[in-house]
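The structure is given below, and queries will be raised subsequently.
One chain of protein is taken out of this complex; the other chains stay put.
First chain written, first letter: the chains are A and B, and each begins at residue 1.
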Amino acid sequence: MKGGRKKIGAALALIIVLSSFGYLVYGGIGENIVYFVTPGELLAKGNDAYDRPTRLGGQVVPGTMEWDADALDLRFTLQDEDGQIRVHSQKAPPAMFREGMGVIVEGKLTRTGVFESSSVMVKHSNEYRPPEDGHPKPEDMYKSLIRES
Amino acid sequence: MDTSYSDIAAVPQRPRWLLPFGIFATLFLIASQAAALLMSAPDRDMGHLQKILYVHVPSAWMSMIAPAIVFVASVLYLWKRQAKHDMVAAAAAQVGIVFIGLTLIQGSIWARPTWGIWWTWDPRLTTTAILFLIYAGYLALRAFAEDEDQRARWSAAVGIMGFLNVPIVYMSVRWWRTIHQVQSTPDTMDATYKLGLRLNAFAFLFILIFLIALRYYIARLERARTAVLEERTLAGDKIHV
Partner (left out) sequence: MSEWYYIWLALGITWAVLGGFMLMLNRRRITAERAVRELEPGGGAS
């Protein structure tokens, strides 16, 4: 049968697809339905907040960013209405990183109260404007980050 | 000879509009892409990276329209049990998965310089990856199933249930916290970008329609050929092709 090999391939493909589907639906979504927590929510967890992999999202407090390009040392404070957390990262900030904007970091909150981050992600707003329009409004991106959440 | 001849008479004719429409759709896409890329001023935050919008957003829209076509054709098949609806569903799924795959790749490339990462399991990205898997599974199932009617029934069931994910993908950025921004609206997009996006939305739609129509026509040709060959084998016809 010339269809034999094709059939095995299709069956394999089906199995791979079904298992990754199951993994994503039951494993992936369950964990990621709350994609990130805000500083206030993380601090409210008390003891459970520390030393576990966390995604933290909030607004970069203007004036708190310290970036040492030579030492690759980035520090800034993330805030929401209910709290502030100092974040430390050993990587260069993404090109679009600005103070006042919405940012999501991955890492762990350490006992010292500093969030050690392994990656910094910037959230863009749904606005597209040419620059002549005026100055960037990073607050809009923050709003779009935690609106209605 | 007579029996197979009647079948040959049933061989599908190529729709007259098919190839001219394909040429038109291609030229329209080239013109729309060129116009949008040349017209658009750099965005104040992401600069020229904004240009990826003109392929990513139309692809994402087609990734929802194609599953909708699969859905409607699957419902029609279960209702009327005509092979043509099954073939339309299969054609739309095959073309659709190309657009879903493109959307994921473009999104990933766009995410790297803007968000700072290639990929993250945020709800929008995760549900889109699931959308890809649903249609990959749909096509694998079609390749796997033996009996034509059984294949059509199973595929229709997957085509109907799989579509349930489309509104979830669309609403994911509103229902849950995501890194992906919510949909842009005409209010959040400057006029200089709107025309380019609209042109390309139509261009991608024309391409989608052309590809599905072409794939459907090929399916009909191949089906007609198989039917004629089978009939000849059964009739013990001496003519071998």
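Everything below uses one rule, namely that contacts are C-beta pairs under 8 Å (C-beta built on N, C-alpha and C of every residue); 3 or more make two chains touch, one makes a residue touch a chain.
All values derive from a computational prediction rather than experimental measurement.
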{"item": "Contact set of the excluded chain (shown chains only)", "value": "B"}
{"item": "Sole contact to the chain not displayed, among B:Val98, B:Ala143 or B:Ile168", "value": "B:Val98"}
{"item": "Selected from B:Arg124, B:His180 or B:Arg215 as touching the chain missing from the view", "value": "B:Arg215"}
{"item": "Residue of B:Leu76, B:Ile109 or B:Val182 in touch with the missing chain, whole complex considered", "value": "B:Ile109"}
{"item": "For chain B, residues in touch with the removed chain", "value": "1, 4-5, 8, 11, 14, 22, 26, 29, 33, 37, 47-49, 51-52, 55-56, 59, 95, 98, 101-102, 105-106, 109-110, 112-113, 207, 211, 214-215, 217-218, 221-222, 224-225, 228-229, 239, 241"}
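Just so it is clear, only the chains that are shown with their structure count from here on.
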{"item": "Residues of chain B touching chain A in the complex", "value": "41-46, 50, 53, 113-117, 120-123, 126-127, 129-130, 133-134, 136-137, 140-141, 143-144, 176-179, 181-185, 188-190, 192-193"}
{"item": "Of chain A, residues touching chain B in the complex", "value": "6-7, 9-11, 13-14, 17-18, 20-21, 24-25, 28-29, 31-36, 57, 93-97, 104, 119-133, 136, 144-146, 149"}
